[in-house]
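Note that one protein chain of the assembly has been removed; the remaining protein chains are unaltered in position.
We call the chains A and B, going by the order they appear; numbering starts again at 1 in every chain.
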Amino acid sequence: MSLMLEVKNLYKNYGSVEILKDINVAIEQGDFLVLVGPSGCGKSTLLNCIAGLEQITAGDVVIGGQNMTDVSPKDRDIAMVFQSYALYPTMSVAKNITFGMKVRGVDADTQQKKLNEVAKQLQMEPLLNRKPGQLSGGQRQRVAMGRALVRDPKLFLFDEPLSNLDAKLRVEMRTEIKRLHLDLGATMVYVTHDQIEAMTLATKIVVLKDGIIQQIGSPAEIYNNPKNLFVADFMGSPAMNLIPATAVSKPTGTEIKISRANGDPLVLMDKTKLDLPENVIVGLRPEDIAEAGYRAGKGVQTATCMVDIVEPAGADTYVMTHLGGNEVTARLHAETQAKPGQPLDFAFDLGKVSYFDPETGSRLN
Amino acid sequence: MTKWFEKQIPKIVLAPSFIAILLFVYGFIVWTGWVSLTRSRLLPKYDIVGFIQYDRLFDSPRWDTAMSNLFIFGVLFIVISMLLGLLIAILLDQKIRVEGVLRTIYLYPMALSLIVTGTAWKWILNPGLGIQSVMNDWGFENFKFDWLINPDYAIYTVVIAGVWQASGFVMALFLAGLRSVDDEVIKAARVDGIPTTRIYTAIILPSMAPIFLSAFIVLAHLAIKSFDLVIALTGGGPGYATDLPATYMYALAFSRGDIGQAASSAMVMMMVVFAIVVPYLYSELRAKND
Partner (left out) sequence: MTDFSINPTGRKQGRFGQIALRWSLYLILCLFALYYLMPLFVMLTTSLKSLEEIRTGSLLSLPRNITFEAWSTAWSKACTGIQCEGLRPYFWNSILLSIPAVAISTLIGALNGYVIAQWKFKGSNLIFSLMLFGCFIPFQVVLLPMARVLGILDLAGTIPGLIFVHVVYGIGFTTLFFRNYYVTIPQELVKAAKVDGAGFVRIFWSIFLPLSLPIVVVTVIWQFTQIWNDFLFGVSFSQAGTQPVTVALNNIVNSTTGVKEYNVDMAAAIIAAMPTLLVYVVAGKYFIRGLTAGSVKG
């Protein structure tokens, strides 16, 4: 497989402010790369740099093996879908889709043929003569996709394309984009602040914060082995429980001691061989804390904790308890009998645990 | 080459206007400032001699009259226009059925040339056949209204005409402001049982502070630039009684051929405008850039 997009040592400054610092990413033909991070992390700027809409301060952008660093957007063989869809308000849907071809001097017959293909693919034939103002949010989204598809580019760029849709439509369109990716086998770069979109769509995720890449990896890698506290906290919903604890090496493994409000600490025994400092942060996803008896495995440890709040969510029930001064969420089965203010036996799956250094935030195991 | 051109187009497009503004606004200000420091009379001279033109200006009783007129006119014009505009705006804001028609009537003077306004009021206020004679006919035989030809009062006729022209516009500004107040806040106040007058004084009017400011700026600006109205209504007379800095400057520049005096008076006018406008613009631009 050939590399479709390479970003090498990319820097972007606005005046003296560094927006992006030493960005290195490479993806192959057919990859779905998601850039994710909180607002202001530079993800959209990075996308604009890839598109050539922003000039980069240093580094290279290589698309399909060609160095495109100084090439203008129109010559990069890319298509882009924007958050606000950026449909040309005075043009009909058909004109919106063919405008790019018209500008590039594609002949009318080809324009028509391509338009028909795309309209069929996205099932929007009845909309072709309407103006953007007469379309619903979902339909506009579709037109924006059509405008990108008709280009048949090397690289599709998406800038938070679903964030203006309501929750239900967003899920539908998410699936549609995924299907499109599979059908076309196209290479896509997708910006979002929504970590669920990132997890569901990506073949590769880049987590950004303050213009610095925090971690690059497959969704599973990012989810299961977050490289630092930021990634651990950012990816996953409800977020990973991050509990301050002390670690003591014992012959049988490592003893993890978590303080509790009633003075009686929670002690867990991690039997794997670790070399941890005294103070650590224990990272456990809510689904890795279950009701005792519902989870078995090598690393499972059981302990009794006081239930604080019970939140039934249909398929699951979330139960909160206090550990190490933090509120800790456990994801229990729906039929749990947990009651607020009463003790409950929890199963902690230390087979899935992450340890972080409280000083540097980086992963220890 | 084409790529360079493509990149530079925005600059190329803006360049002529930029140069024009630089030259014809800022360059001209410098020119006028320079000439105001020379002994220029009928023709400009360029050797700077200091502030003698300003000394002459401030010694001139005519300029003195012009400045005090500007003060009287400015204060009255601004205060009355604002009060009248605000009053009408509040009255119009009471869900009036024919609001559109009334608004059109209140605002049309703003579409007129000040020369037209001046001409009309000159006729209405003339003591022989105008308002005075109407009142006399109506039985108020001792009613006397000769402000237009009375040197002590003539400046107030300028205020009357100016207010007539501009107050409808202030009304439109305030009305837009009243309408932009968050409806939910007013509803909340109603639910709390706060009386209507209190809602206006405690909630609506304070939230319109920026509108008061821009109305003030516009009116102050109009007052200082006032030229047409005085020319058409009183011609600056009787004598110099209604001279404003703008008419003074014009008279010295084009009738008396005293360029140095004209330049120095123009500079003083500009300083007065800037003293009012610059802090406002500065805060506006800063608020926008934040």
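The criterion applied here is as follows: contacts are C-beta pairs under 8 Å (C-beta built on N, C-alpha and C of every residue); 3 or more make two chains touch, one makes a residue touch a chain.
Keep in mind it's a predicted model, so treat the numbers as computed, not measured.
Asker: Please provide the labels of all shown chains that the missing chain touches.
Answerer: A, B
Asker: Check the options B:Leu37, B:Leu57, B:Ile78 or B:Leu114 and report the residue that touches the missing chain.
Answerer: Of the listed residues, the one touching the omitted chain is B:Leu114.
Asker: For the chain left off this view, which of B:Phe143, B:Tyr156, B:Phe212 or B:Phe227 is in contact with it?
Answerer: B:Phe227
Asker: Of the residues listed, B:Val35, B:Met67 or B:Leu178, which one is in contact with the missing chain?
Answerer: B:Val35
Asker: So which bits of chain A touch the chain we can't see?
Answerer: 48, 51, 53, 72-74, 78-80, 82-91, 99-100, 103-104, 147, 159
Asker: Contacts of chain B with the missing chain: which residues?
Answerer: Listed in rising order, the touching residues are 6, 9-11, 13-14, 16-18, 20-22, 24-29, 31-32, 35, 44, 88, 91-92, 94, 96, 102, 104-117, 119-124, 129-131, 133-134, 137, 164, 168-169, 172-173, 176, 214-215, 218, 221, 224-225, 227-228, 231-232, 235, 245-246, 249-250, 253-254, 259, 262-263, 265-267, 269-270, 273-274, 277, 281, 284-285, 289.
Here, only the chains that are shown with their structure count from here on.
Asker: When the C-alpha atoms of chain A and chain B are each averaged to a single point, how far apart are the two points in Å?
Answerer: One centre to the other, that is 58 Å.
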